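Everything on this sheet refers to the single structure shown next.
Heads up, one of the protein chains got dropped from this complex, but the rest are sitting where they should.
Up next, chain A:
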């Protein structure tokens, strides 16, 4: 289990992540006839030659090794799709949501075990490598925001492997920031003068969800999650009176 292969308590090893990723479902085309398999994670099959069916990745690999099926690579693993994703990753600072959580592990498993089922494998392999590099660079840029006062950054769509790589470093770095920013070491008057006013922090906090009312196109809270005022009744304030009969 996690932590046993490494003395770092919260760190998965890459092999452990690969193990977790093997539970993802892939499409396979069997070339044998076999009844359904009733597993704890679900029922798979029945397997009929030339009929596409779904199976967890570990099962697909096991069958593939015995020459009993061919694996259909997932949609996102196509040459065109990955080219699009790479383009999107290069365009914006946001990490795109086009790839699954375990894309690094799944692609590696398929490269290793089913290279003949992947169309243009060399291109796909290098595209995934490029995407990973671009994404990792973004993660680093985002993590540079930590400075003792910023204690959290929001990074969307991070994949399992990416978060696992930065985890030990970030854990320790935050621990160090916590230690050095403690009030015992930095007396309060200095702290106040040092602090630059943040416009963002002074802005009123929006609780609940802000939605655009489709009827009158006004943007306001349709409902709030605060305890003392559970529901705010939305009055169509911007709605033209002539129409509001």
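Please note the rule applied: a residue touches a chain if its C-beta (ideal position, glycine included) is under 8 Å from a C-beta of that chain, and two chains touch if they have at least 3 such contacts; residues count from 1.
We take it that contacts and distances are computed from a predicted model.
Chemist: Can you pick, from "Ubiquitin-conjugating enzyme E2 G2", "Mediator of RNA polymerase II transcription subunit 9", "GINS subunit domain-containing protein" or "Ubiquinone biosynthesis monooxygenase COQ6, mitochondrial", the UniProt protein name of the chain not displayed?
Modeler: From the choices "Ubiquitin-conjugating enzyme E2 G2", "Mediator of RNA polymerase II transcription subunit 9", "GINS subunit domain-containing protein" or "Ubiquinone biosynthesis monooxygenase COQ6, mitochondrial", the unshown chain carries the UniProt name "GINS subunit domain-containing protein".
Chemist: Looking at A:43, A:116 or A:184, which residue reaches the missing chain?
Modeler: A:184
Chemist: In the complete complex, which positions of chain A touch the hidden chain?
Modeler: 6, 8, 11, 13-15, 18, 104, 108, 112, 136, 140, 143-144, 146-148, 161, 164-169, 171-173, 176-177, 179-181, 184-187, 190, 194
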